[in-house]
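Got a structure for you, questions after.
Apart from one protein chain that is not included, each protein chain of the complex appears where it belongs.
== chain A ==
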Amino acid sequence: MSSRNFQRSVTTALDVMAIEDRVAENLVHQHLWTNLKSLNIRAAESNIVICTGVPPAKLHPDDYEISEEYVLPVRTEQNWTVHQWACVFDGIKEATNAEASPRRVVMAMVTEDSTIVYYFVNNGLIRPRKN
């Protein structure tokens, strides 16, 4: 299945506005996140812009407390690789001068029809949520 089949028009809203901005806007206004910032990280040979922000409530029942999340915007037409994920986690660690890379990032898949969906990408193997 080629994801390019899903591209419907030549010029889209996504071309007018950067996807990280659209994601930030969606998080603030639809999901009521706060303290949205952008973070540039080095991933392999390219730069990736990711968003950071604080959700209004715990995102996962196993979370200890509400904490800052890293949001990785991608377009649904794109392809992805495991290597890129590794770069994102390593890149965040580098960019934030943290001791370790974050436990998870939230991947935001952006379409041209105004839908944005969010998925946790956990670094390593985790048990699925209980409920």
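Annotations
What we mean here is this: contacts are C-beta pairs under 8 Å (C-beta built on N, C-alpha and C of every residue); 3 or more make two chains touch, one makes a residue touch a chain; residues count from 1.
In this text, contacts and distances are computed from a predicted model.
One chain of the complex is hidden; its UniProt record names it "tRNA-splicing endonuclease subunit SEN34", one of "Symplekin/Pta1 N-terminal domain-containing protein", "tRNA-splicing endonuclease subunit SEN34", "Probable vacuolar protein sorting-associated protein 16 homolog" or "UV-damaged DNA-binding protein rad7".
Seen across the whole complex, the unshown chain contacts chain A at 1-3, 6, 26, 30-31, 59-60, 74-83, 85-86, 106-109, 116-129.
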